[in-house]
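So that we are looking at the same thing, I have put the structure below in structure tokens.
Heads up, one of the protein chains got dropped from this complex, but the rest are sitting where they should.
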Amino acid sequence: MLRDVAVIGVGITKFGELWKKSLRDIFVEASLKAIENSGVDHIDSMYVGTMTSGLFVGQEHIGAVMADYLGVAPVPATRVESACASGGAAFRSAFFEVASGHSEIVLAGGVEKMTDGADVTDALATAADQEYEVYQGITFPGLYAMIARAHMHQYKTTREQLAHVAVKNHKNGSMNPNAQFRSTVTLEQVIKATMVADPLRLLDCSPVSDGGAAVILCSVDYAKKLKKPFVKVIASAQSSDTIALHSRDSLTELKCVKVAAEKAFKQSGLKPSDINFAEVHDCFTIAEIVVTEDLGFFEKGKGGEAVENGLTAIGGKIPINTGGGLKSKGHPVGATGIAQIIELYEQLTGNSGERQVKNAKYGLAQNMGGSGASCVIHILEAV
Amino acid sequence: MISPRYHREVPQRYRLEAGKCKNCGNVSFPPRLVCPKCKSKTFETVNLSREGKILTFTIIRVGPDKFSKETPYVVAIIELNDGVRLTAQVTDCDVDKVKIGDKVKLVFRKLQDEDLSGLHCYGYKAVVI
Partner (left out) sequence: MIGIVGYGSYLPRYRIKVDLIAKQWGADPEAIKRGLMLYEKTIPGLDEDTITISVEAARYALQRAGINPQKIGAVYIGSESHPYAVKPSATILIDALGIGPHVHVASYEFACKAGTEAMYVAYSLVKAGEMDYAMGIGADTSQGAPGDALEYSASAGGSAFIMGKEKVVAEILFTHSYTSDTPDFWRREHEFYPRHAGRFTGEPAYFKHIHNAGLSLLEKSGSKPSDFQFAVFHMPNGKFPQEAGKKLGFSKEQMEAGWISPWMGNTYSGSSPTGLSAVLDVTKPGDKIFMVSFGSGAGSDGFIFQVTDEIQKVKALAPKLRDMLDNDKIYLDYGQYAKFRKKIILNE
């Protein structure tokens, strides 16, 4: 019998090129903020989501490193990895440890240090099929570009519609003090940016970022005792799909999203139309479009139209990526899943300032690994 | 040093050897231990067809280090005539003229070099026919 779980505190660093801060510095900074913010005086356990600290900075055994540097040793500390869904998966692990009653206070954090000189393209490509996709010369943008081309071919999604995702997310990010890019971009700028992997251009792609984020989970009962604002986790779901894009059932659908979403909606007793806003994994503009369709917010093939018509803007039918998304907020890989939870928390506790979604009651966070080989979805409820 | 890892994949990369499930007939490329369709564990070796068509593709203009001097180049998901899909570069083509639906055949080419003193790594690429 699982007990109810709450998020009672959050902490996040600035996302961007943090030349002066190491992987450890970044994680500790975010974690200390979360611990302070939550008002707890200790944690029982911690999970760290990070994708390739080994390739980026030569460091594995991240659980131990971070427990040491955060000063919380000897609590159990485990590194969780699911490519770009590492953060979401770390949160899910923390959720289970609290929900099962095994621990009371658990920290779920995510971090990535991508600017120390490793080849980013090679490192990120480890999320794809190394022997049968990467060996052939594909890159990450290349995989999503193939999805984009197939989606454009099948559903007539346009170049402009993809650009609208970037424009909207930059607009939202400009109101987020921790976002990597606080400048807005125009449709023209996105459409004319340097080509990376046809048809995706530079401004269709999330950036290379350093950053860390952490949240504190505990049981709802404990949260009530602390008398601090908290939000409730009402669904936690995860799914997997084939590692290689070419092995998928469909090239225009992210089955992992559909499967996880179905489970999450069943767990929470909600329907897509009950969700007030969502943080989705816009590693590339096309990803946001396909994900919003596969989450059930829009009919298949109509995701492009939806963003073009402002349905996903703040104030629209279902605001998507109010914090700027990966595009403008930044995408320190392991931290992203946690950062999504933090945006949900801020919105649901009425703390989002200019970005506030009115009457936000249910928020959904969708975190995804690789080209759609893993997906983690959480639904949080305002209390 | 990649010799063992490279050597293991030679039957697939050189000869397109795949595993056909003896129970349901589904072909897995590369071969694997458990059939993804019926979960059976017995397979027979088959060689894939060398011809197919392009389902989707991209033109890589910013490549990974190893391929950075070869851009722009086309990578496509190809469906072979026997129904199996794989990812491969489309070589010897005008990158702007490649289209979804183009018929291709697979040819033997050098995919990459390990480095200046390491292995030459060979495998399949596609050419439009």
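Residue numbering begins at 1 within each chain, and the chains themselves are lettered A and B in the order written.
The rule is short, and it goes like this: a contact is a pair of C-beta atoms (placed from the backbone, for glycine too) under 8 Å apart; a residue touches a chain by one contact, two chains touch by 3 or more.
Predicted model only: the values in this text are computed from it and were never measured.
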Touched by the hidden chain, restricted to displayed chains: B
Positions on subunit B where the hidden chain makes contact: 10-11, 14-15, 69-70, 89, 91-92, 107-111, 116, 120, 122, 125
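The rule we apply is simple: only the chains that are shown with their structure count from here on.
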Distance between chain centroids, defined by C-alpha means - subunit A, subunit B (Å): 31
In the complex, subunit A residues that touch subunit B: 119, 121-122, 125, 129, 131-139, 141-142, 145-147, 149-150, 153, 194-200, 242, 244-247, 251
Complex interface listing, subunit B residues touching subunit A: 5, 9, 13, 29-30, 36, 55-67, 70, 72-73, 75-78, 85-89, 100, 111-112, 121, 123, 125
